[in-house]
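One protein chain is absent from this view; the other protein chains keep their places.
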Amino acid sequence: MSAYFIRLISALGRLVTSRLDRLGLAARFAGLLMVSLRIALGRLSLIFREVYFSGVRSLSIVAVSGLFVGMVLAVQGYEVLQRYGSAESLGVIVALSLVRELGPVVTALLFAGRASSAVTAEIGLMRATEQLAAMDMMAVDPISRVVAPRFLAAIFSMPFLAAIFSTAGVIGAWIIGVKLIGIDDGAFWSQMQANVDVRIDVLNGLVKSIVFGTSVGLISVFEGYFAAPTAEGIATATTRTVVISSLSVLLLDLLLTVMMFRGLS
Amino acid sequence: MTSFHESEMIALKDVCFSYADRPILNGIDLTIKRGEIIAIMGGSGGGKTTLLGLIAGRLKPQSGSVLVNGLEVPKLRQTELYGLRRKIGMLFQFGALFTDLNVFDNVAFPYREQTNLPEEMIRTLVLLKLEAVGLRGAKDLMPAELSGGMARRVALARAVALDPSVMLYDEPFTGLDPISVGIIGRLIKRLNRALGMTSVIVTHDLNETLRLVDRVVVLSQGKIHRDMAPEEIRSTDDPFIRQFADGLPDGPVPFHYPGRDYWSELMGQ
Partner (left out) sequence: MNRSRFDFAVGLFVAIGLLAMAFMALKVGNLAGFDSGSGYAIEARFDNIGGLKVRAPVKSAGVVVGRVESIGLDAETYEARVLLRIYPNYRFSKDTIASILTSGLLGEQYVGLESGGDPVYLAAGDRLGKTQSAMILEKLISQFLFSKAAETPAKAP
């Protein structure tokens, strides 16, 4: 009986130490990455290339998702608001939900699934086929040349994508609310403008998306860089990127929301 | 500061290396002179690729010294190590070409990253190197469109782009058809002579290798088993080398993986 407990506790201990090991490894990696940023920022063409593959290629899924989310918000929002005769506040509800929360968060989740998983797979495959080692042998630091541009591209793309998501959402809500349901167009926009503050809501939403971009970017390049050089290893790393990025986005969202919006009421 | 002789390009003195508590190299003493081509052979996992890693500074030995052109490689800092690596070229087992660049850009990579040469000059140099390996016509292809042998030749052109003094080859013949093997072998010899390099080839392929090299170093159990001229390999009666050279299934390297007694395992005892 006691032997069982001992095994359980030592297994738990090993789990904790292995997680801490990985966290330490991630911290060291992040440090190396920060150091290499200065060099990486001098190679803008590399960063733009990655912005194209991560950001531009995510445009369609982000815009379409934003449109649909905005439409759903309009439908659900109207259903609740009209019970209290406040249907004209639909614009406010939709805009605040999107700009403060859904825009940054859902965009980050979509980005993690689409772009970041691809980055992880790409870097993992470069490691498995010894391309990173070859680069290292040619006296080119793979971290500044391969890893850093992809990391920076995530940070750069995220706020633009979040803005596009929110805009598409508002337009979608307008289509449903004003055009289909028949809410007054003027009331829709004026109430929205009266209650959405650029500094508190819009800017904070953008700050959120930058923070999410940093987190998702870091996780995706880390998992790819340390992926086991096998097919299974890369598959595992890609899954880890999506899962851990998503969880980190949701956790950071909680922290940021509390920090930013708690003092309002 | 260990003693250094002018003619020695690479010198390993009493090098020990273990990986995750498993000893791989156990007191290696090896000197390679300028201009030599040597082969490193031995069983799988015997430490051959580890030696290349030590010479290139990608691995640090637990003890002993690794000298390349008089420099103590394990003690070099990052910038100095990168400076040394500009003079060392490495051909990886499957080429390790950058899959997002075409053949031309792959070979141009070291020039664009390490030099400030203008594009026209780089173009000329790349074409020269590609011509030397016979693939100038393939310059616009992507690595995915190349056969194994072609990919390795492009990788070779890329590795010698900056005219290194030392070339390291990690199993350059593995998995190639006989024609490609012959081509690569000839290229290794020609480049070594033309550029005055020192080459270290890790390989399993005896036939092609014995034609190229000045010396063969055979590793066994973390030590240098024998260091001899290629002709001697064929005629020696050392059992380990004989098993290797003749491809015998059993000998000093056992056929059976260590396990329980056959009869008792079958009988379920």
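A few comments on the model shown:
Order as written gives the chain letters A and B; numbering starts at 1 within each chain.
Keep in mind that, in the parts below, a residue touches a chain if its C-beta (ideal position, glycine included) is under 8 Å from a C-beta of that chain, and two chains touch if they have at least 3 such contacts.
No experiment lies behind these values; they were computed from the predicted model shown.
Annotation: of A:Ala95, A:Val178, A:Val221 or A:Ala237, A:Ala95 touches the absent chain (contact as defined above). Residue A:Ala194 is the one among A:Val64, A:Val80, A:Ala194 or A:Ala231 that touches the chain missing from this view. Touch with the chain that is not drawn comes from one residue among A:Val56, A:Ala128 or A:Ile244, which is A:Val56.
Interface residues of subunit A with the unshown chain, by the touch rule above, are 45, 48-49, 51-52, 55-56, 59, 95, 99, 157, 159-161, 163-164, 166-167, 170, 189, 192-194, 196-199, 201-202, 206, 264-265.
Everything that follows uses one rule, which is that only the chains that are shown with their structure count from here on.
Our note on geometry: subunit A versus subunit B, Cα centroid distance of 43 Å, whole angstroms.
Interface residues of subunit B, counted against subunit A in their complex, comprise 56, 58, 82-83, 85-86, 88-90, 92-94, 96-99, 109-110, 113-114, 155, 158. Contact residues on subunit A toward subunit B in their complex (touch as defined above): 125-126, 129-131, 133-141, 145.
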